[in-house]
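Yeah, one chain of the complex is gone here, protein chain that is, but the others are all in their spots.
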Amino acid sequence: MNWEVVIGLEIHTQLTTKSKLFSGAAVGFGAEANTQTTLVDLGMPGALPVFNKEALRMAVMFGHAVNAEIGMTSVFARKNYFYPDLPKGYQTSQMDHPIVGEGYLDVTLDDGTTSRVGITRAHLEEDAGKSLHEDFQGMTGIDLNRSSTPLLEIVSEPDIRSAKEAVAYVKMIHSIVTYLGICDGNMAEGSMRCDINLSLRPKGQKEYGTRTEIKNVNSFRFIEKAIYTEIERQMDILEDGGRIVQETRLYDPEKNETRSMRSKEDANDYRYFPCPDLLPVMLTQSYIDEIKSTLPELPSQKAKRFQEEHKLSEYDASVLSSSRAMADYFESANKIVKDAKLAANWVMGELSKQLNQEQLEITQAPVNAENFGQLLVRIKDNTINGKTAKDVFQAMWQGEGSADEIIEAKGLKQVTDTGAIETMIQEILDANTAQVEQYRAAEPDKQKKMIGFFVGQVMKASQGKANPGVVNPILAKMLKG
Amino acid sequence: MSINKQDVQKIAHLARLALTEEDADQYQNSLSSVLTLVEQMQSIDTDGVEPLSNPLEMTQRLRDDVVTEDNRRGAFLANAPQSEAGLFLVPKVID
Partner (left out) sequence: MSEQSISSLAKQLKNKDISSVELTQAFLKRISMLDSQLNSYITVSDELALQQAKAADALLQNGQGTSLTGIPIAHKDLFCTQGTLTTCGSKMLNNFVPPYESTVTSRIQQAGAVMLGKTNMDEFAMGSSNENSFYGAVKNPWNLNTVPGGSSGGSAAAVAAGLAVAATGTDTGGSIRQPASFCGITGLKPTYGRVSRFGMIAYASSLDQGGPMAKSAEDCAHLMQAMAGFDEKDSTSSETSSEDYLANINASLTGLKIGLPKEYFGDGLDSDVAQTIMDAVKEFEKLGATVKEISLPNLQLSIPSYYVIAPSEASSNLSRFDGVRFGHRCDDPKDLLDMYMRSRAEGFGQEVQKRIMVGTYALSEGYYDAYYLKAQKIRRLIKEDFVNALNEVDVIMGPVAPTTAFELGSKTNDPVAMYLEDIYTLSVNLAGIPAMSVPAGFVNNMPVGLQIMGNYFAEAKLLNVAHQYQQQTDWHLQTPEMAKGV
C-alpha cells in the first residue's frame, strides 16, 4: 500500500532568562547538582511561584515571529503527575489559554519548494529536574537545578509529511529562536528538544492513523533518523495487518531504533486545572505592539532582503539566513569583497565544508569574516585563482597569517604576463607534438574536450599560478597554428 | 452518587495512596457520601456563569528577571530522607 506520513512536532525551547520561570534561582547548564534551586523549585511546603517578566516578553516575541495571535489573557494550569524529578507533583504549564495562539511558518526545503506548517500554539511551562541513574547505593539521584527553568513549548499542526520537512521546520524554529535571542539553540545541552508525533495513513484517506510520540529527540540528525525508523516500524506493523499502539516511545541513537517507554504515566490522567497560586496574565495591546516594534530582522525577512539587495538565488538566500551568525559572516565578508555571489559561494562552500569537518560553529571559525573577505578580494582581482585560494584558505585556517601574507610568503601570485605564458605554452606544444597533431586533425567539438589536456599541462608547469582567463585564449590561438 | 471499589482503587493509585482492602471499603462509603453531598450542584442552572477561580479576580504580577537567591543546598538537603553527593536519592527509576 502507499502510505502517507503525518507528523506534528512539539518543540521545547529553553528560554535564555537569567532567573527561573517562577523563582529567583539562577538558570544555567552544568552547575553542581541542586545548587541552583530555591524552595520554590524544590516544591517546599508553603513556597509560592511568581512569574518572570522576561519569559513573558520572550514568548510574545516568538508569537510575533510566527505570525501568531497573542493571548491577551493567558492562564497557568497544573498538570498533575508523580515523578521524582517533578518536585511539586505537578508541572505548571498552560492548557486552555496559552500565551501564543495559532500561527504558521513557511518552510523552504532543500529542493527549493516551500510548504506552510501551521503552529497550533506555543505555551510557557516549567522544566522538570533530572534523574541521574548512576549508581548511588543502588538508587537514583535527583538533581533539581533544571526544575522551573522556563520553556516555551511550540506545538505544530500535523502538517508535516516527511522527515526532510520535519527537519527543515525544526531548523527554521531553531533559527527563529536564536535570531530572537530567546534560546541559545544548543541542542546538545538540551536547550531545544523535540517530541515527534507520527502516524501513517493510506494515501488519500482523510482520517489520521493512530500515532506514537517519540520523546526528547535532541539533534537535527536524530530527528530525521528517528522519523525514518519509526515510519519503517509502523509500516511493517500495518503491512502485516497489525495495529499501532498509541504510546510514548524513545529514540535510541546507538541502535537507531525507537522503543516503547515503560509507560511513564500509566493512567495518563493529568487532571489539569488552573493554578490557584498564579493569576491570569493579562496583556495590553500597547505592550504587544511595543514588542513587535523591537523585533530584530527575522530569517525570512533577511532571506528576502538577500535576494533583493544581493541578487542571490532563493536557495542561497535561505541557506545563508538560516543562522544569524552565518548571515552576519556573509554580510561582513561581502562588505569587503563587494561580490555577493562570490561571498555566498565561499561561505556555503569551503567555509561550511571546513566547519562541518571539524564540527565547529561559525562563531568558532579561526578565520574571521574580515580576513575571509580579504581572501575573496584576491580571487576577484585575479591575484590568485580559485584553486590556489583553497590552499590559501587552508593555510589561513591553520593560523599561518592573512591571505596577502600567505600569498606573498608562498609566492602564489598568479602569472598574467602574456609573454611568459606564451613561452610556457610553446614549450608544452613542442614537448607534445603527437597530441598537437591529433588536436589539429580533430573535429571542432572534439577539440573542445581535448584542450583540457593542454590546460592541465600549463597549470602543472606554472604550479597552478597561471591565470586560466589568460591561458585559454592564447592556448586556443597557438594550437590552431 | 456512589462509586465502586475499583474506582476507589483507581483514584487512590492516581493520588499515590496505598489502600488495603479494608481502607478501600471504608473510603468507598465515605467518598460516596461526599459525592452525594456535592451532587446537589447539578440541579443548579449555571449557564452563562463564568467560573470564578480567584475571589479578587486580580491579574498576575510580574517579577523582574534577576537572580535573587543564593545556593542553600545544604539547608534544603538537611530535610531529605536520603541524599548523597548533593542529590536527593529515590528508589531506582526505570524509564
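For clarity, chains are labelled A and B in written order, and residue numbers in each chain start from 1.
Simple rule for what comes next: contacts are C-beta pairs under 8 Å (C-beta built on N, C-alpha and C of every residue); 3 or more make two chains touch, one makes a residue touch a chain.
No experiment lies behind these values; they were computed from the predicted model shown.
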* To do: Check the options A:16, A:35, A:80 or A:149 and report the residue that touches the missing chain.
  => A:80
* Spell out the interface residues on subunit A facing the chain that's missing from view. => 39, 42-51, 78, 80, 82, 84, 87-90, 140, 142, 269, 271-273, 276-279
* Structure fact -> Residue positions on subunit B contacting the omitted chain are 3, 7-8, 11-19, 23, 27, 30-31, 33-35, 37-42, 44, 46, 49-56, 58, 60-61, 63, 72, 75-76, 78-82, 88, 90-94
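One rule holds in what follows: only the chains that are shown with their structure count from here on.
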* Length of the line joining the C-alpha centres of subunit A and subunit B, rounded to whole Å -> 41
* Structure fact -> The residues of subunit A that touch subunit B in their complex are 17-19, 23-26, 32-39, 42, 44, 50-56, 76, 82, 84, 131-133, 136-144, 250, 261-262, 264, 267, 269, 271, 274, 276, 278-282
* Structure fact -> As the complex stands, subunit B meets subunit A at residues 10, 13-14, 16, 53-54, 58-69, 71-73, 76-77, 82, 84-95
